[in-house]
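With one protein chain removed, the remaining protein chains of the complex are shown where they sit.
The first chain written gets the first letter, and so on, giving A, B and C; residue counts start at 1 in each chain.
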Amino acid sequence: MVFILKPNVPKDKIDTFISGWEQKGFSTIFSVGTEHTAVCLIGNTAEVDLDQVVNTNDIVDYGKRITEQYKAVNRTVHEDDTIIKVGDVSIGEGFFTVIAGPCSVESDEQILEIARSVRKSGAKILRGGAFKPRTSPYAFQGKQTEGLDMLRQAKKETGLPVISEIMNQTQIDLFDDIDILQIGARNMQNFDLLKEVGKSKKPVLLKRGLANTIEELLMSAEYIVSAGNNQVILCERGIRTFETMTRNTLDISAVVLLKQKTHLPVIVDPSHAAGARSLVPPLSKAALAAGADGLMIEAHNNPAKALCDGAQSLDLGQFSSLMEELKKRAVLENKII
Amino acid sequence: MVFILKPNVPKDKIDTFISGWEQKGFSTIFSVGTEHTAVCLIGNTAEVDLDQVVNTNDIVDYGKRITEQYKAVNRTVHEDDTIIKVGDVSIGEGFFTVIAGPCSVESDEQILEIARSVRKSGAKILRGGAFKPRTSPYAFQGKQTEGLDMLRQAKKETGLPVISEIMNQTQIDLFDDIDILQIGARNMQNFDLLKEVGKSKKPVLLKRGLANTIEELLMSAEYIVSAGNNQVILCERGIRTFETMTRNTLDISAVVLLKQKTHLPVIVDPSHAAGARSLVPPLSKAALAAGADGLMIEAHNNPAKALCDGAQSLDLGQFSSLMEELKKRAVLENKII
Amino acid sequence: MVFILKPNVPKDKIDTFISGWEQKGFSTIFSVGTEHTAVCLIGNTAEVDLDQVVNTNDIVDYGKRITEQYKAVNRTVHEDDTIIKVGDVSIGEGFFTVIAGPCSVESDEQILEIARSVRKSGAKILRGGAFKPRTSPYAFQGKQTEGLDMLRQAKKETGLPVISEIMNQTQIDLFDDIDILQIGARNMQNFDLLKEVGKSKKPVLLKRGLANTIEELLMSAEYIVSAGNNQVILCERGIRTFETMTRNTLDISAVVLLKQKTHLPVIVDPSHAAGARSLVPPLSKAALAAGADGLMIEAHNNPAKALCDGAQSLDLGQFSSLMEELKKRAVLENKII
Partner (left out) sequence: MVFILKPNVPKDKIDTFISGWEQKGFSTIFSVGTEHTAVCLIGNTAEVDLDQVVNTNDIVDYGKRITEQYKAVNRTVHEDDTIIKVGDVSIGEGFFTVIAGPCSVESDEQILEIARSVRKSGAKILRGGAFKPRTSPYAFQGKQTEGLDMLRQAKKETGLPVISEIMNQTQIDLFDDIDILQIGARNMQNFDLLKEVGKSKKPVLLKRGLANTIEELLMSAEYIVSAGNNQVILCERGIRTFETMTRNTLDISAVVLLKQKTHLPVIVDPSHAAGARSLVPPLSKAALAAGADGLMIEAHNNPAKALCDGAQSLDLGQFSSLMEELKKRAVLENKII
């Protein structure tokens, strides 16, 4: 149940209203938008008489029942689009923010060459994996803390904000100076990790799990936002289906639905969805056309020698060409790229 | 195994070459493109010595082994894009052809009003179901032959070519004057129907089955083309996955892969994929951006009263707006809309 | 809505009751069981006042609303298990009927050798494909009418009833003397075929489609039963999932649910589910333990040389051993094997 407050209500009246509910055993979410300020109740609201609350509280304009289980991330509770700021970079409605970089940080030279090139092409954020979740214990597990250092160095030299994947909740301190914490598809329902990044002040990029529904993705975002961190970027990266010609099946409809149901930014990772380089440009254009707020793309200075995911990485020239294509199209979608 | 012939080879030499193979027990596909003329062998080519064939036949330029099971629809065998003509309308690479109309033909007035409106908005072909495959025997099964008559009347009055779904191989004669035969998702592997439409001279729109792979779709097209009818339009319309928020999951990557692997036109049906009206415009734009050659969209003059699939039908105003959006974008994709 | 009638109601009163509903525009299903006789209404029953009908019709004992879309196959409408008789063979609750034979009938000798052997081992019905649905147009399409003749010959010499797959509704006459019409997975929603076999007097074995839900399988059975043929055997044969180590994923829970929801017999095809011989015996035992009424198993006198599906066919010795295992276990499940 959400109550939309009248304009210009004094803060102490709001506090009284909220604490009244909390004394009755409800949790509350307080949401401030440009148009509305709202208070959402969490708990068993079945017996709350909505009309009576509206009639007896002069600060309340009107109320609505929220049938969805997700509340804080629900557009009904918070109508304004959330725009996340990372340095000068904005992520959210009205922008089309491209994150690019290698699957894995491999060396200082590699990450720096890639960073400089993708920045020049128009990428706004640099990605690079340091801790790598791999199906096999015998596969390359990433450069780990050394990889994070290389990423920091590339950030320093290029000015690009950086994102890297965090694998468990004990690593938060290691990610000092890393601008965005990425939660991988396999960890989308690692609830202890979600709770921990929910206590952080950093933006979190949350990838949809391989077999998770759109609603489950929203519920995982709700874990983070309800813990106090409303800077969550959702990422569609393909789901598991019976089709074997692609690595995963990009669920392009999920982008549209997420944009309808939540105020959070929604981006697409076409590289992991497709698993093949030649699919990345058309899927990127499709993501933009469907309403995504950005992309996360694997780009590498030498895909043939990449330590992981080479087959799905664009080379730097291909990335640059793709960015030109996207720039032409972004204007039609009213997106600043 | 395919042999690319040298330019300007006399016809009798080609005939001798082909009959030589047929005497050895192979079937052949003879493919004429703008750049190349090719002869493809069907059968056990494991013991054919490719180099020796090239060296001993002076009409042969070079040869390649075809590892895929699909041959006649394979771009390796036939490099040129197939453009299908239906009256003045072209379907294939370089065009973006929109097919629109109601799920079901319901009355003369209904189909005529819709036909006039979608033509004005820019649709090139009119769709309308007469025989309806329904999960329940108690659900509306379509207006049947009467529905086809209404469709013919709408064609006559508007000049739009028409498409309707054929349910079994005994119905071909009923589809006289219907320009394109549609094979529905549930019939994609109704092989007897495929063989029969393969003998027809009419274009066939073949929808991907709910749980069929991209390769199986190509193999079903191969049934039609190898039976003598190379006018096949492939249609991605969503696949079955675990996600329940959409009716099906639109496999946008399939569009890209199909365009790579076959010379046949590839279109998208966003209405059946999504199952909800609000998803149709963004999915349509995404299909165009991904490289599709057209769309098949459900549009209705009164979706709230449609006898089937009302929830996913655009009203005529929404369809018109969508067409405006698509026209702006088609030029960027080098498509004539 | 179903009305359970009181015992020993005279037939003319029932007829009057039924025709009253039909005059109001409802279709009816009249169901006679050992305990109950029932009349089920098909149509919009929302405005029918159930209590009033019970109170004003003295032949009616009580009534229930049927929320499921399937009526005639619904156990709520028809509580007794349907037992289908094919010659001396019974299929349904209390029996465990094994159907065995090759994927394809290949020759008189082949089918006869297999028929004799599987009969001796305990199979009650002989299977053999004559018309084969194949993904590729270039693959072996079956021995066709000649294959049916071979099957008839094997029936004549061994006394085993026979089953073979029918591919389209024009073939019904060809299946003269074939005891059970099999509808393959790819035709589960070929509704014109369903309607046609619904007019036949022969038992029909209906396989679940690769991506069809349990409810859709019941609805397809409803097509057949509502057309007048209540001799339908349902067959679970594996569904499409992301798992690639098996050909399909046997949905063993479907057996349990189908037995709860319908009175029709339910059998399992472990061969097509698994796609590999070594899985067939354990899956067969699991099917028996889960409550299935029988099996359809591919058995061949020389699997290594089978014209199709050799990898999943048991040889005749393996089939015999499996039957011994099943006989030991059937008694525990109160099944006559």
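In this text, contacts are C-beta pairs under 8 Å (C-beta built on N, C-alpha and C of every residue); 3 or more make two chains touch, one makes a residue touch a chain.
These numbers were taken from a predicted model, which means no experiment stands behind them.
Touch with the chain that is not drawn comes from one residue among C:Ile4, C:Ile29, C:Ala130 or C:Ile214, which is C:Ile214. Considering the full assembly, C:Lys285 is the residue among C:Lys64, C:Arg134 or C:Lys285 that touches the omitted chain.
Remark: the omitted chain is touched by one listed residue; of A:Arg65, A:Arg134, A:Lys199 or A:Lys305 this is A:Arg134.
Contact with the chain not shown here comes from a single listed residue; of C:Ala130, C:Ala274 or C:Leu295, that residue is C:Ala274.
Against the chain not displayed here, chain A makes contact via residues 27, 42-43, 69, 133-138, 167-170, 186-187, 189-193, 195, 209-211, 216, 219, 222-223, 226-227, 239-240. By the touch rule set out above, chain B reaches the unshown chain at residues 211, 240-242, 244. Taking the whole complex into account, chain C touches the unshown chain at residues 211, 213-215, 239, 241-246, 249-257, 260, 273-274, 278-279, 282-283, 285-291, 328-329, 332.
The criterion applied here is as follows: only the chains that are shown with their structure count from here on.
On a Cα centroid basis, the chain most remote from chain C in this structure is A. In this assembly, the C-alpha centroid of chain A lies 49 Å from the C-alpha centroid of chain C. In chain C, the residues touching two or more other chains are 211, 240.
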